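With one protein chain removed, the remaining protein chains of the complex are shown where they sit.
Chain nomenclature is as follows: A and B, assigned in order of appearance, with residue numbering initiated at 1 for each chain independently.
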Amino acid sequence: MTDTLHPRNPPTPPSPPAAGRPDAVPPSRPGVASRVLANPLLWPVLALVALLVVNVSATPSFLDVRIQDGHLYGNVVDIARNSAPVLLVALGMTLVIATRGIDLSVGAIAAIAGAVACTRIVGAGDEGAATTAIMACTIALAMCVLLGLWNGFLVSVIGIQPIIATLVLMVAGRGLAMLVTDGQITTVHNDAFSDLASGYVLGLPLAFLVALAMVAVTAVLTRRTALGMLIEAVGINPEASRLAGVRSRTIIWTVYVFGAVCAGLAGLIIAANTNSVNANSLGLWIELDAILAVVIGGTALTGGRFSLLGTVVGALFITTLARTIPNIGIPSEANYLFKAVVVVAVCLIQSPRARSVLRVRRPAPAALTAPKGSHA
Amino acid sequence: MKTMYEEPPVTAPRSAGEPVVEMRDISITFGSVRALDNVSLRLLPGEVHALMGENGAGKSTLIKALTGVYSIDSGTILVGGEDHRFSTPAAAQAAGISTVYQEVNLVPNLTVAENMLLGREPRRFGGIDVRAMNRRARSTLERLGLDIDPRSTLGDHPIAVQQLVAIARAVDVEARVLILDEPTSSLDTDEVVKLFEVMRRLRDTGVAVVFVSHFLDQIYEIADRMTILRNGRLVEERMVAATTQLELVKLMIGRELEVLDRLDRQRARTHEDAVPVLQAIGLSRKGSLEATDLSLYDGEVVGVAGLLGSGRTELARLLFGADTADHGSLEIRSHRRRLRSPRHAIDRKVAFSSEDRKAEGVIGDLSVADNMLLALQASRGWLRPIPQATRNRLVAEYIEALDIRPADPQALMRNLSGGNQQKVLLARWLITEPDVLILDEPTRGIDIGAKAQIQAKVAELAERGMSVVFISAELEEVLRLSDRVVVMRDRRKIAERRNEGVSISDVLEIIAGESRAEESPHD
Partner (left out) sequence: MSTLTAPVTTSLWDRVRGFSPPARFLPVIVTFALFVGMFGAGGVRYDGFADPQVFLSLLLDNSFLIVLAVGMTFVILAGGIDLSVGSVVALSTMIAAKTLQMGWSPYLSIVAVLAVATLLGTLMGLLIHYFEIQPFVATLAGLFLARGLTYLISVESIPITDATFSELAFKTIELPGGYYTTWAVVIAIATVVVAAYVLARTRFGRTVYAVGGNEASALLMGLRVAWVKVGVYAISGFCAGLGGLLFALYTLSGYSLHAVGMELDAIAAVVIGGTLLTGGRGYVVGSLIGVLVLGTIQTFISFDGGLSSWWTRIAIGVLLLVFVVVQRLMTRRQT
């Protein structure tokens, strides 16, 4: 396709990028140390490691893993298993946030998914059959696709701010879930379904494997197709993307649907964990944990570049934190306090203003008087 | 040319008296860019002073230096004879220097009176005395000859009225200097008349009014004196009445002594019977472009000349579907098309590179490679990624062909210089192999080497059969490259010439309106 274009300059022999030109700014090829330091994953990983160190010093056997009943057993395995729902929700949230959006309704969607699946299983002719569970889960996820389409419609077609658009479903969603369960705590007896949360494959918890599989699928979907790049383009500069012909409406719609499906899967795992669904409490505040995981992972709430790996670390951090607090002898309810501290700390680390205040000790308000809009 | 003031001599100020503001030898440097270089400005009480210059001339920077938005590197600012430097716009305002910007900086959801008096509203018993506030607002408005209900909500008024309210707010404090930064760019003729009435009233009470506008006729109608800037330097201070429009345009555009390769290119063949690749018939949009016809043929470069605000950018945006036209139609290869979005235009092989590189072109946090491939990838859809091998080949080819530095496909776009960013954006569109390529100011603000390379590329593309629309404020560039020249002024096409023996002064004359009467019938 480019044979119509001949370089005007005489072709120079192929050279390694930017090496041959004296005046070219050489792309940084820094040493290993500074490259590690510049890696955005550094801080989340360090934080996670620090948490583990705290745990090990409180309980030396914290990291021990043994084999029991044919599968792995230990704190680390538990953390992996428990992190699945947050990880899944955060995964979808990462893409939504990358487009400058946010999805507050994921907790409600998780509740609806759990409610639909459980009532389907209970209502089926053969409650215990594996096929029943699979059918029920499929229907639940199909329902989530619809809910995602709804959110995406409000955001991309009607043009409502994401936080407001998804607030609608956040408010109404639990009502819908109760409508499905008829307000009852629905209990199910289906081994295949409970395996989703407590089963093991190859010695590893199935829930964690499902979450990891979703991470892998997402990575392939965003990095092997052009979806990731287009999502980032829309998130970084919507107007430039529009002028380059990016169909941002389709992109935005896609991420909300994806976010809803992830939330649905999380809801199924949570329901399977207790073999029941309580529409009032299933996935309560999971949207907040998920947003926290995304932010810890280094994806900025202002959209743009996202890091799936960072989100995985963020989700593991939150789950580990929940485990750490009772482990070091603090009542587990204090978890919320630590989360608040983490939110503030992460935000301050990411805030350019906070950094500049820390760097130059000058009162911040002076800088605020400069008008933000430029008048060219 | 109608001027309102007959007698003024060429050099002496019309109004006597000491300058209320005098800026001497002001210099400001941003990074490595010298935005202002020893610029001086005098403002006398009771005059309308026009600040003239093209994009990047330094008008806004000068204004912001005066009002304390930017701090100056060297030079002195005298206000009422005393040395002053304002650290904030509020401090400048307290000293009687008020600014009204192009975008109305008021709050649309409050009333007119509140917008005029917020922050200094009359109070009674600790609360705002609404009656007194409305009364005071009404009297200020009346002083300016404006009949606006102070109790009405600002946002319910058209922009013109909001602009006038902004002026009323600015002069409610005892303003000695009122700076109007492009206040007329979104106003229609009647509204401009009203604005000028207010400006004259203020001038007659002794206020120094600084007026920035791209409309030459308006300058000649309202301004007494003017200061002309170019590329961050002072060109001249002049009496308006003693300067012809032609002189003014020459002073503003100037001539850069550039040593560029001569471009020897075969001018495109005549095409009496050829079918235009793109044809616009009566294309218009309220507030940005009046009905305009334009035909583009394969293999030719159509240069669009005109000052900022002449409608040159607006035309380009309508041709690309970045804005939608109110009236008129577009035919692409003889098929009538309605372009509702850039997407449609791209699918019809029309490409457009915006003048606003930063806001409308560059995706700063993505790599050079991603930026280059964005348009092609967008038209393929996300499910069909460009194969890695093709990606590498395309990117390497264009980095080489356009001499993009650093030649690193993974470098982040925001770390590139302006010229190299522009080349990446050019590559973005060339990769889509368009039939029509619209370039809006592709060489603005970039170094001379990159400029020559981009010009050469444009010539080469046309030779290969592409139809190029080349918009630039620099006439040399337009004339060097174009087969045809379209001249725009006051949001309309006023002339179209084959580029045969057309000289810069011919175009200048057309822009200045000297030969406008013969050129196109005036309505």
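Just so we're on the same page, a contact is a pair of C-beta atoms (placed from the backbone, for glycine too) under 8 Å apart; a residue touches a chain by one contact, two chains touch by 3 or more.
On a predicted model such as this, the values are computed, not experimentally measured, just so you know.
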item: Of A:Val53, A:Val201, A:Ala216 or A:Ala334, the residue in touch with the unshown chain; value: A:Ala334
item: Candidates A:Val168, A:Leu204, A:Ala219 or A:Leu309 - the one touching the absent chain; value: A:Val168
item: Hidden partner chain, touching residue among A:Leu72, A:Leu87, A:Leu176 or A:Val246; value: A:Leu176
item: Sole contact to the chain not displayed, among B:Asp37, B:Asp73 or B:Glu121; value: B:Glu121
item: Residues belonging to chain A that touch the chain removed from view; value: 102, 154, 158-161, 163-165, 167-176, 178-179, 182-183, 279, 284, 288, 291-292, 295, 301, 331, 333-340, 343-344, 347-348, 351-354, 364-365, 368-369, 371-373
item: Interface with the unshown chain - residue positions in chain B; value: 89-90, 93, 104-110, 114, 118-119, 121, 123, 126-128, 130, 146-148, 153, 155-158, 160-161, 169, 190-191, 193-194
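Heads up, the rule we're going with is that only the chains that are shown with their structure count from here on.
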item: Euclidean distance of C-alpha centroids - chain A vs chain B, Å; value: 43
item: Residues of chain A defined as touching chain B within the complex; value: 1-2, 4-9, 11-12, 17-18, 21, 23-27, 224-227, 229-230, 232-233, 236-237, 239-247, 250-251, 254, 304-305, 369-371, 373-376
item: Touching residues (chain side chain B, partner chain A) in the complex; value: 55, 60, 63-64, 69, 88-90, 101-103, 105, 181, 320, 322, 341-343, 346, 352, 354, 359-366, 370, 374-375, 377-386, 393-394, 397-398, 400-401, 403, 405-411, 415, 428, 430-431, 433, 453, 456-457, 460, 464
